[in-house]
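One structure below.
Our next item is subunit A:
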Amino acid sequence: MQDFLDNWGITVMVFAPLVGVVAMMLLPEREEETHKLIALVASVASAIVGLLLLVNFDYDRSGVMQFARTDTWISVVNADYSIGLDGMSLPLVALTLLVTPLVIIYSWNHIPSPGNAKAFLMLMLVLHTGMLGTFVARDLVLFFVFFEVVLLPMYFMIGVWGGEQRLYAAIKFFLYTLFGSALMLVSFLALYWSTGSQTFSITGLAELVADGDVARNTQLLIFGGMFLGFGIKVPMFPFHTWLPDAHTQAPTQGSVILAAVLLKLGTYGFIRIAIPILPEAAVSWAPWIGLLAVIGIIYGALGCLAQTDMKRLIAFSSVAHMGYVMLGIATLTDFGINAAIFGMVAHGLITGMLFFIAGSVKERYHTLEIARLGGLLVQAPRMGWILGITTMASLGLPGLAGFWGEFPAILAAYQPAPGLSEELFRVYMVIAAIGTVLAAAYLLWLLQRTAFGTPSEEFEDDPHIHDTVFTEWVAWTPMLILIVVLGFVPSLIFDVTNEPASMVGEVIAALG
Partner candidate 1 sequence: MFLNQFLLLAAALFCIGVYGVLARRNGVLVLMSIELILNSVNINLVAFGAYHGDVSGQVFALFIIGVAAAEVGVGLAIVLLIYRNRRSIDVAEANLLKG
Partner candidate 2 sequence: MSVLAQVVSQPEFVRPHIDWHAFAPELILLGWGALVTIVDIVGLERTRRFMPGLTGIGFLLAMVPVLTLWAQGDAFDGATLPRVLFDGAYVVDHYALVLKGLFLISGYVVVLLSTNYMAEGDYHDSEYYQLIAASVLGMLVMTSARDLVSIFIALELVSIPAYLMAAWRKRDLASNEAGLKYMLMGVFASGIMLYGMSMLYGAVGDTRLSAIGPALAEFSSSPFVVIGALFTIFGFAFKVSAVPFHTWAPDTYEGAPTPLTAFLAVSSKAAGFVGLISIILFGLPELSEVVQPLMWILAAATMTIGNLIALRQENIVRMLAYSGIAQAGYMLAPLAVYGDVPDSVQSSIVTYLLIYAAMNLGAFAVVITAARRTRSGDISSFGGMLNWAPGLTAAMVAFLFSLTGIPPLGGWWAKFQIFNALIEPGTAAGYALAIVAAVNSVIAAFYYLNVAKQMCFLPAPDGDNSPIKIPAPLNSAIALTLVFTLISGLALLVPDITNFTELAGSAP
């Protein structure tokens, strides 16, 4: 068993969904239930293998790549099929493994218009593979491939099953990301050649760069390329404009996946690739990243205040929340990076949850216009409660998951890594702290307008409006439990991320 996991565990976990895709491809479209079942089985199979990995993971050595395996893939460019799991990727892999099956369960009776469960779930599974692959890849080419693989399914998910403006949103999402990743690829290749010994191995490159094989200016430029690639995916101000559209137009499931996992690919790229490989450049770029992060925090919050659509508001809030994550990363300290990883998971759960609720509200009220909603607590009290808890979590209430991504990031900004300007980061800290007020403002405002009060006449006696149904409970409960549990036992994540984050922090500290 151990042997199997060591050699094949990750591979099986990543590619199990594709087996489901093949199976579904062979079945006719009309057997919808079978498709749902296959999709669920595939994603759960992946999750079970993932769970075995999680159980067998040696938590005392979370800084080390485990279940690692490296096979030659493209010998021409020395690109390997190199995968592994460490403390940095583990929480995100776990998040992905959790969210996809839940989304599939939610889809059981929420296949968005115009239907076609087969195609929808196939895309979902492809997406799953892509996301998992990105988190386990230890080779830049492999990473790039997986990073891009997620584009396609998401494009179709938005384009086919999305809202009114879906065409615009889908293409915007696609083009933005493609732009970033094209430049990212250029950066990867530049790195590959400029070290002098051609390798795409992340650790190998980090060592080569540390040995001084790459000129400082080259490093800066390469980092710039990666910054664009990852920054767009995060998304950081001012590359964020694809996000509100994509989130708003995507079907519920798409929004959930986008918020929960996809955005993390960018931030994960920073802490897995950009910073460890190019620490010197990271130090030079960090003030700018920090600046964009705090601009994002305030800007995202202001954007939220202006929204009249529930889903768009939640979407904009991602800009602000990812700002905290990026601020944590920009401090380049172990503390900040820990906070960032926590922030990613927390944001994934919370915002994912918010999108779930928005989807269910839309399904019942056929609108997400905040002005027309109200009295959710009256008409669907359980859902109203869930919305309340989730908003509280989102605004960073201690005792719920959101806080541990936000406060430590602010804390870390007080004392950034050596070599970074303390004064500057302290200003960022204060701005970020102000952001928490705005976050509370728009989220509570949302809560007040949607959950409190009494239902408007229009929906007062609408028979379609019912409380949470079974599939929703199944899909939501694990997320809600995690939101609370992580709020009280943050060590669940911090214990895992600690070592790898410290390793990054030490690399930076060694420079200063």
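Selection rule: all candidates are chains of the complex that A comes from, given by their letters.
Here, contacts are C-beta pairs under 8 Å (C-beta built on N, C-alpha and C of every residue); 3 or more make two chains touch, one makes a residue touch a chain; residues count from 1.
Only a predicted model underlies this, so the values are computations on that prediction, with no experimental measurement involved.
For subunit A, the touching candidate in this complex is 2, chosen from 1 or 2. Residue ranges on subunit A touching candidate 2, taken from their complex, read 29, 73-77, 79, 119, 141, 144-146, 148-149, 151-152, 155-156, 159-160, 166-167, 170-171, 174-175, 178-179, 182-183, 185-186, 189-190, 192-194.
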